[in-house]
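Worksheet: one structure, shown below.
Complex shown without one protein chain; remaining protein chains in place.
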Amino acid sequence: MAVRVGPDDFDIGAEVKALTAGRTDIGAVVTFTGTVRGEGSGRPITAMELEHYPGMTEAELVRVEREACERWPLLASLVVHRVGPLRPGDNIVLVIAASAHRQAAFEAAEFMMDYLKTKAPFWKKEAVAGEAARWVDARDEDDAAAERWNRKASGPSR
Amino acid sequence: MAVRVGPDDFDIGAEVKALTAGRTDIGAVVTFTGTVRGEGSGRPITAMELEHYPGMTEAELVRVEREACERWPLLASLVVHRVGPLRPGDNIVLVIAASAHRQAAFEAAEFMMDYLKTKAPFWKKEAVAGEAARWVDARDEDDAAAERWNRKASGPSR
Amino acid sequence: MGAAPRTVKLMYFAWVRERVGTASEEVVLPAGVTTVADLKAWLAARGTGYEAAFVKPGVIRAAIDRRHVQETASIEGAGEIAFFPPVTGG
Partner (left out) sequence: MGAAPRTVKLMYFAWVRERVGTASEEVVLPAGVTTVADLKAWLAARGTGYEAAFVKPGVIRAAIDRRHVQETASIEGAGEIAFFPPVTGG
């Protein structure tokens, strides 16, 4: 159970190996990787900058991870989120959830992403070709996605 | 969109890199990795053997992947499944689903695993300490998990 | 229906293979064996190993030419018919 916030890129395979090395209790590992897409509102994105709230960001990610561990029988988990300047194709976020069985791993990973998207203080600023950089608007779908998890003890309603 | 069946291990990070290299349309990548657990029915597992039906196995995996691509806007996908002798802690299966947004990637990966579990012709034989190897029984939960996807066009009911 | 003998390749997997004692074989189907269920019943009567394998025929799954089929499926025109337990991969 760990969180990491910083400018450095991550290697999914290396992170999974580090979490699962020498363990035989884990049967299922789900990873989610979010990457910078090359277009926004149909126009090419030339640059992206991620701002965060040092201290609170890490605390929120720890809370998200702890909440997931209370809801599902997780055996290992990790949240890594990058900050600073990024380019299209770059990794932004990595969430890993490991459990004995696959449903818990899938649900916990999805839960962590949904909560991170609405709770963790990160803000994206992106520039499209030929225009000044602008702050990305929050998406209503992200609130709705996080809201699903309030209705039941585990599992989203879809 | 590819499937691979064989004795060789896989590297999650390398597979994700190969699928996403040079692409900026992908915003979300979900991986599922299944591994050999060290115990079965509360007793330590000493050995595991995976049998398959060469030809049909690959055909079923291709069908599973094609079905996922029809249901969700996937931009890349991969299914790798090992066969032959395996030991506790070893990788068994890797499923990757990549899309522009996270919900499609999560759902498609979960769907592929649920269908693979009930449709792809693999059979596990495991030996527990001090006993002869025995064929693993199919789990009713796996049928139920696959069945969820028949009720709606997309998204499981939980 | 012609009188030509119908030859088909049968394949067995996992514990079905172990009980039958072979991984695959070519058989000539007798008249009257037209569905998967018919074929299971006919195989169960072929000897001790087959009987042990097909004692609970409903448990055993079948595929014709590498596609899953139901009990009631016709085997007419089949080239390869496989019998196996419920799958346990993943």
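Chains: A, B and C, in written order; residue numbering restarts at 1 for each.
As a working rule, contacts are C-beta pairs under 8 Å (C-beta built on N, C-alpha and C of every residue); 3 or more make two chains touch, one makes a residue touch a chain.
Bear in mind that the values here come from a model prediction, so they are computed numbers and not experimental data.
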Counting contacts across the entire complex, name the shown chains the missing chain touches. A
Take the complete complex as the reference. Which residues in subunit A touch the chain that isn't displayed? 34, 50-53, 55-56, 59-60, 81, 92-93, 113, 116-125, 135-139, 142
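Following the convention adopted for this analysis, only the chains that are shown with their structure count from here on.
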Could you state the distance in Å from the CA-based centre of subunit B to that of subunit C? 27
Send over the residues of subunit B in touch with two or more other chains. 34, 113
In subunit C, residues with contacts to at least two other chains: 90
